[in-house]
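Up next is subunit A:
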Amino acid sequence: MKGFRQIIWLIRKDLALQFRTKDTLILIFVFSILVVLIFSFAFGPIFPDDPEDRAKLAASVLWTAFSFAGIITLNRSFDLERANGAIQGVRLTGVDPSNFYLSKVISTLVFLTMLELIVTPIALQFLEVLDVLPAIVQERLLLTLLKLIGVLAIGTLGFCAVGVIVSGISTSTHGKESLLSVVLLPLIFPVIMAGAKCSVSLLTTGGLEGNFWISILVVYSLVFLASAYLLFEFVIEG
Partner candidate 1 sequence: MTRVQLIGILATLCLFMALYFVFSYAKVEATMLEVQKIFYFHVSSAFTVFIAFGVTCLFSILYLIKRKDRYDMIAVASAELGIVFCTIVLLTGPIWARYAWNTWWNWEARLTSTLILWLMYIAYFILRSALAEETKRVYSAVLGIIAYLNVPIVYFSVEIWQGNLHPSTDTKMNLHPTMVKAWMISWLALSVLYVFLLVLRYQTERLKSQLETIQYQQMEKT
Partner candidate 2 sequence: MHKSLWITVLIIFVVFFGLFIRSQVPVIITQDEVFAAIDDAIAETKAQVDKTEVEQVVNKALEKLEARQKKRLKFLVSAYFIIWLIFILYALWLGQTQDQLRKRLDQLEAGR
């Protein structure tokens, strides 16, 4: 029970820090919109007419935007911890490293899911996908969008499971924050692939029937949550 309370407090601390200044939120919101804009301009001349192709394009753009936004968020969040030895301060209060990890994963997940909630409809509109969705999806548009957010959240969970531990390592190199993207992107390859496949399936058929990619997302998240949960104490001690 004590561990649970610790986690809740740490999450509240993280979210309070993020929302008090709001600069990270604004930064990654603008950043994601910019990524979507750049892609829709870049693909402008060769924008596919076929709804299915457009759904594929939208899915890949969404996942690209959110991966990069996630990397920025993780970098910022751990910079805060490393600055002025805040991480040592938290450790001195007797917090279990594994609980610290879990709280970090959950707070980043909540933060990024909120971003996805706002950006996804805007991005789909910008990429002109919403109007050409097949009738079967149009009928249950809200449900499909919710499912899409759900898939994005599961993917983000996998992303955070690995991302938190890797950014815990990479932010210890002072002034070399760009390392996180080099280390993290190859590691989250399965998440991006599986997530994009699920999103395409949702946007074209409205469901995930016979789609085992969602299970890859879940397995990936579980494997890395468990292993990083065990390994995180070594990252904190340094």
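Here is the rule we use: a contact is a pair of C-beta atoms (placed from the backbone, for glycine too) under 8 Å apart; a residue touches a chain by one contact, two chains touch by 3 or more; residues count from 1.
Per the selection procedure, all candidates are chains of the complex that A comes from, given by their letters.
Since we're looking at a predicted model, the values are computed, not measured.
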| item | value |
| --- | --- |
| Touching partner of subunit A in this complex, picked from 1 or 2 | 1 |
| Of subunit A, residues touching candidate 1 in the complex | 162, 165-166, 169-170, 172-173, 176, 179, 182-183, 185-187, 189-190, 193-194, 197, 212, 216, 219-220, 223-224, 227-228, 231, 234-235, 237-238 |
